[in-house]
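This structure is in structure tokens; I'll ask about it shortly.
Incomplete set of chains, arranged as in the complex.
We call the chains A and B, going by the order they appear; numbering starts again at 1 in every chain.
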Amino acid sequence: MSAYQQIKQECYDANMELPKLGLVLFTFGNVSVADREKKVFAIKPSGVPYEELTVDKMVIVDFDSNIIEGDLRPSSDTKTHAVLYKHWEKIGSIVHTHSTYATAWAQSLRDIPIFGTTHADHNTVDIPCAAPMSDEMIKGNYEYETGFQIMNCYKEKGLDYTEVEMMIVGNHAPFTWGKNAHKAVYNAAVLESVAKMAWLTEQINPNAPRLKDALIKKHYERKHGPDSYYGQ
Amino acid sequence: MSAYQQIKQECYDANMELPKLGLVLFTFGNVSVADREKKVFAIKPSGVPYEELTVDKMVIVDFDSNIIEGDLRPSSDTKTHAVLYKHWEKIGSIVHTHSTYATAWAQSLRDIPIFGTTHADHNTVDIPCAAPMSDEMIKGNYEYETGFQIMNCYKEKGLDYTEVEMMIVGNHAPFTWGKNAHKAVYNAAVLESVAKMAWLTEQINPNAPRLKDALIKKHYERKHGPDSYYGQ
């Protein structure tokens, strides 16, 4: 049995959640799960249909993108995952999809405005959209640079990746993460739902105001503050 | 066996209807069911996934929000339910969801206009949107105040809660109710459907007129008037 059996299993299970939640068409998505002690992560192999995935097909990669175990080529987005794990040390799992509504916002090059408490239950800010990369970055080590594009976006906007666990890369698609695979996948589904509601909100009222600060604070603290009282 | 077994069972059954009707993602919703004689209600525990719910996990709470029976923390919206049961004595069940289209209208801060007979079969008025709360109310006993925000909205607009069993809280999401759980859940699904149709109506014709009074009256009376002739 592999020394990485646990994260391979978690990674497999989490990847299989994506089609069930309606977040992927064909192979347009991937989940990775890190083992922080061993400094590696398990990730979906590239282009393998979900119905052919097995636990053993998960690929083990280190935080510098070297393949450690596995016969298949890892997801083409592997370097983006590696960069984020290397620099953001509290992330346990990363999800990338091309889910319809979040991707449409990414293609629109706009942050997703915070319009209601469904959003505020998870984030206190607009969901950030990273600007498209410079041509130089694209021509270079593209997926590696995508990781930096994401981190630069957080730096510029003064965001904390442990607070805002979902974002969209301009012209591309969403990335979400969390302390474990369950949370990262959960965030991917929440983002898609919030993205759809925000689009509809602007359709119904083009002048819909952002949520007032008091409500943003209240709802977020219900779930995440020191005196949170949501869940068990 | 619990002295509240019947409402716990009804509450469990009704909560399980929400995902089947496509009204909730994850745990973003809750149903409660009242026992008017015992002056308590059963409500979903907070943050427990639908697939892990059981009848025994339902929490019994009185109309002042005191927990009467149950090991789990009740829904974070419990105080809103309690306030409504306490003041609106004919309500037997309350449903709260973040269903997509109704929530988008809530985020748009607009009443849902009455455009057709699907709406008029259930209500004779625009579906009311309660204004967002004052900062003071939010900072205080938030969920408790949400109940008053709902009741104030009905008072200001001169609405009768036994006639208009569905509404949206501005910036937040829908609440519906009824004499029993079946009716309250039914109302939640009707509201979502009416909300989607109203959005589409304005997209197709930005100048679509409200339904004429004669049709409002006729359709409502078909189902609800003294000479109603809908159903058995």
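Going forward, a contact is a pair of C-beta atoms (placed from the backbone, for glycine too) under 8 Å apart; a residue touches a chain by one contact, two chains touch by 3 or more.
Keep in mind that what you see is a predicted model, and the values were worked out from it rather than measured.
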Practice task
Fill in the total copies of the single sequence across the complete complex, 2 being in place.
Solution key: 4
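Simple rule for what comes next: only the chains that are shown with their structure count from here on.
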Handout entry: Cα superposition angle of chain A on its copy chain B, in degrees to the nearest 5
Key = 90
Handout entry: Gap in Å, rounded to a whole number, between the CA centres of chain B and chain A
Key = 33
Problem - chain B-touching residues of chain A, taken from the complex the two chains share - result: 115-118, 186, 189-190, 193, 196-198, 200-201, 203-205, 208-209, 211-212, 214-215, 218, 222, 229-232
Completion exercise
In the complex, the residues of chain B that touch chain A are 25-26, 28, 45-48, 72-73, 76, 98, 100-101, 103-110, 132-133, 135, 138-139, 142, 171-173, 199, 202-203
